Each structure stands twice: as C-alpha cells, then as structure tokens.
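Starting off with a structure, shown below.
Omission of a single protein chain aside, the complex is shown with its protein chains in their original locations.
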C-alpha cells in the first residue's frame, strides 16, 4: 500500500538533497564530504523510487539499484583516496589543500 | 563390462594424486613403478575391453553415465563415457604406448630430483587423455582437452630453472589456448542450436536437418581452429618444436603420440558434422597439405635431432588432416595409430642416444654410431623406415598408402568438376612422402653411418630396451591389419570401425608411385649424405632460404611483430598511465600559458593609467576567486548557477 504521496516524497527528497549539499559545501574534511555525497545520492534515489511508485513502474527501483552500485563504487574509490592521502602525510584530509594540479 | 570404463580413468588419476601427495618421500624407483603400474592396469583394462569387443557377436557401443552434471530446460550436460570402435582404438594407443613410455621413463628419469612431479603429471596426462577420448559429451571432452593442455604445460616446463623452458611452456599454453577459446565458441554455438552437446544427440539433430548450414559451417570452423591449435598445424605450428624443451618421454608421449592427435580424434569423432560442411572440409585438407609440405621442408634443414622429429610430427599430423579433409577419417585414424608407434619409438631411441652422448643433440656432431650402439641403430632404423613408409615391411607404408590412394579419388563438392584439387593434393602428399624419407634418412646416414665423432658411454639399460623392442615390433608389423586391395584384401581395421572405405577402382601405378617415393628418398639421401665421401657433408647453411627455413620460416618473428609487440605496447601504455600524462600535461600547459599571460599583462599595465589598473585588478581578483582549485568553491559555484537557472525558470 502506498502511504506517501508523490508531493511529500518530492519535498523530502529536495530537503535531503539540500542538506547533503550543505554538508559538501560546509565541511572541509574529505570524510564528511563523502558522507554528505552519500546523502545526496540517497535523495536522488528517493526521487526515483517515489516516481516509480507514483507511476507504478518498476524502472524506478531499477534506477535505485544503479544508484546503489554507483554509491558503492564511489565510496570505495573515495575511501581509497582518503587512505592514500592519510598515508602520504596529509592526515588532516583537508579538501582545500589539494588545489594544485599535481598527482 | 561398463564398469571397466571408469576404472580405466581411475587408475592413472589415483596414481597422479598419490604421487603428487607423497612427492619427495618415495624413492625414485617406487615412484616410477607406481605410475607404470597404474598405466599398465589401464592398458589391461583396455585390452580386456578390446577382446570383449572383438569376440562379441554384435559389438554395441558401451554407454555409462557417471554424473548428471547439469540439467536445465534448454541445455543438459553429463559426465558420461562412451566406448565405440573409434574410442577403443584411441584408448588402446594411449594406454599401450603410454605404458611402454612410462616403463622407459623409469630408468630414463631415475636421477631427476623432481621425478614424482614428472610421473604425477604424466599419469594425470594419461587420465585427462582418456577422459578426452571416452567422453560422450563434448563438454566432458572439453574437460579432458583442457586437462591435457595443463599437463603439457607442466611437462614442457619440467626443468623450470631454465627460463627458456618456461618460455616454451608458456608459448605452448598460449597457442593452444587460442584454439581452446575458438573451440569453446564452437561448442557454445552448437549447444545453443541443439540444446545438448551429447555427440549422439548432436548427430541425430544434424540428420534431422535442424542445424542450419551457416551455423554448421561456423561451428565446425571454430572446432577446426581448436583442433589445428592442439595438433600444431598452420598457423599454430610454432609451439611444437619449442615443446621439445621437455624431457624426452614427454615429447614421445604428449607431443608425438597422443596429445597432438587429439585434434584428429575430435574431427574423426564428429566426422558426420564436418562432412556436412564442405567448405570446412576443403579448408582442412588444404591446411593439412600445406602443413605437411612446409614441415617436411623445415625438417630437412634442421640440425637438432629432437627438432627434426618434432617437425616430422607436424608433417605427419598434416597427413592426417589431409585425410580428414578428404573425408577418409578411417585412414587418418589408422595413420594416427601407426604414427603413435613409430614416432614414440623414434623419440625414445633419440632420447636414449642423446643420453649416451652426454646430451649432444646436434646431428653433425654425431656419426658412426652403428658401431658403438647397434641396438639403438636397429630401433631407430625401424622407426625411420616406418616414418618414411618403406613399402611392405613397415606399418607406415600401409597407413600412408591408404591416405594417398583415397586422396586421388577424393571429391570436393564446392569446386567445379574440372578443377583437379584432389590431384594437386595427391601430388603434394607424394612429394611430402619423398621429403619425409629424404630427411629421416639424412638423419640416419649422418648420425649412424658417418665417421665417428663423439665419445659415447655406457650401454642402454634393459628396462629402456624392452619398450624400444616392443615399439619396433609394432612399428614394423602394426600395419598389416589393413592393406590396399591391390596387395591383399585385408581390411581388419576399417571392418573393426564398421566403416569400410568405398572400393574405388584404383590404378596399380598409384600404389607403385606411393611405394617408390620413399625408396627414391632413401636413394637420394644415400647419394647426398650416405657415401664414404658424401656429396653434402653439411647443408650449406649460409643460404638465406635455409636459415629462414631452419627458424620455421620466420613465423615466430611474424607473430612477435603482429601480436606480441602491439600487446606489449598496450601494456606499456597502461604501465605509464598515458591518460595521467595527458592530464598533467594539460595542467602544465595551462600554467605556462597563464604565466605568459601574466607577464604580458604586467607589461601592459605598466603602460596604462591608474584607473584601468584598478579595474583590471578587481577583475583579476574575481577571476582568481573563481579559479582557486578548491573543490568546495567549485561546488558552491555550481549551486549558485543552479539557483540562478532555477530562478530564471520559475520566475516568468
């Protein structure tokens, strides 16, 4: 039984997305930025699922699965980068220090 | 009777596992006898089965299903064995020749530290080969097919301390792997078309006309590529000469007698499938003819004894493919059998010879060996005359004659009737027969009958002499079970396969030509190399064509250029992360351009007045804010842009 209207879930998705976005903008620590990115991805997933439920199309949940895989890949790579940075003598994980275009 | 089939495979497999587990704890003799005993039991089983088959009134094929591997709606596969006359011939060859070679290897490998590894791999190989031969399901056959490939890899690289040997092992593995992939493609194609890879079901589907001609041609072509790679035919011939890096019993068993004939066996097994694809048949025979000619020419200029034998193996396999392509798979199978006898004999004799000459393999450093080792001389002579096909007294004559006479009357439906492809192929095969006898007797005259050159030590142990004697007997008299009609109407072999050849009226001169070519080869070899003052003491090796031929016509270099170099280039690209260089390069370029711009701008500013300077400076700072390299600021700018875009969309 669908207990949430499309409007309400859209509202929720928008707010969640903006909270995640604020997290990305505010935090300087890469770890927190990654978590905020995950929140944003979840907001997008919520949008897909809600739209799929509204039009009764399973494509929405298929897209949710794709986002899940995307998030998994993104998290794995991001965390690997964080570990590499931490090991290379930048333990503060400051996003603002990586502004020189050098590997 | 059916329970003998799994036993046949079980003995070698159990002994392989036993030897691998107890490696290093048993004495060399025990290891050798365990392995030889296991193969001997297998040979006994196969002889029992053969007797059963021969003396039963109505010999029906034996089927046994060991395990239902997978059963779905659209596809099913079993681990199942079938024994019919074709596979019976093969298991007899594999187990009996395998047994003799194992017996020989007990003494030959006695002083090797890795003897358990050697015998483990050898028995594992025999087990895989038996699975390959007995399988009634092509998937099961593929298991054996891969198994023999792995064992071949292990045994070529047996002396793995030397990087040359491991390189040869890798080469063999890669080359056959290409064919395996093609073969798997063919199998999957057949599986998706028919829903089963049981050979009987497959053939039933074929006879019901449910396989389209295009699918059939594609599938048989893929299977042919697999067979070509396994049997070292053009264009895959390069791995076999290098495979001689392994111990000599390995060369005898795997790379002469059994494994390389797996391709022949596969096509003979599926001959009905191939007959329905005339294009592939024609291709098979042409490739076979080319290979036998090319390999015979190459063998003629080699100086390494084992390499001569390797190239002659390729050449003889070419004969078999030629026979398969012209539709006389019985002849191919017959030649496979006799070839297994005399080639194993030649390799083993060569191994014994080389061991007594302190591992000297160059034939020009040998000579006059018939005085010091008469026994080996007789054995080698027996094998060589069988290989050359000297008329009447050798087995090779009968099998080669069967191929030659059937090629003459072969018919290729795809070609217009006037084009004499069959006669051309017959000519090539006859020339090949002449060359075969020329190169092998060149080898004999140089090695055994020239002036004495090297010191030899010891004598051949009895344990090694017995297999040689048995194989000599088989090489000489193994062929009398099938004779041309002109000589005597004996057709035991084809009768046993219950597939007699069509009795075409063949002219007598055909037989005479087939018989005189080897004799001509012997005579010319004697003229060139055999007399007291030989015409050619040594091949004038400086001629370019001979140097090229010696290296296998430069195919190795060609493949290195065509496949290895591009691949290495790709690897180099990946290793050096070109994309990374590109990005870094763009970054450097931008930096250089910006510094250049800054330079020009300062010069420009010094020229202009104060107000303009202020304006430009504020513009500068704004731009610098935008382009500061901080990811959060970029995100903020994206958000600001999004806000602006949304606002412009929402507010009308």
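Which chain is which? They are A and B, in the order written, and residues in each are numbered from 1.
Assume a residue touches a chain if its C-beta (ideal position, glycine included) is under 8 Å from a C-beta of that chain, and two chains touch if they have at least 3 such contacts.
One rule holds in what follows: contacts and distances are computed from a predicted model.
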Choose one: "Ferredoxin--NADP reductase", "Metalloprotease TldD", "Sugar ABC transporter permease" or "NADH-quinone oxidoreductase subunit J". The correct choice is the protein name in UniProt for the chain not shown. "NADH-quinone oxidoreductase subunit J"
Since one chain has been left out of the picture, which residues of subunit A touch it in the full complex? 1-12, 14-23, 25-29, 31-32, 34-36, 38-39, 42, 45-46, 49-50, 52-54, 56, 58-62, 64-66, 68-77, 79-84, 86-88, 91-93
Hidden partner interface residues of subunit B, rising order: 636, 639-640, 642-643, 646-647, 649-650
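As a working rule, only the chains that are shown with their structure count from here on.
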Centroid distance [mean C-alpha coordinates] between subunit B and subunit A, Å: 54
Going by the contact rule at the top, pick out the subunit B residues touching subunit A in the complex. 580, 583-584, 587, 590-591, 628-632, 635-636, 639
Name, in rising order, each residue of subunit A that touches subunit B in their complex. 21, 24-25, 28, 33, 95-96, 98-103
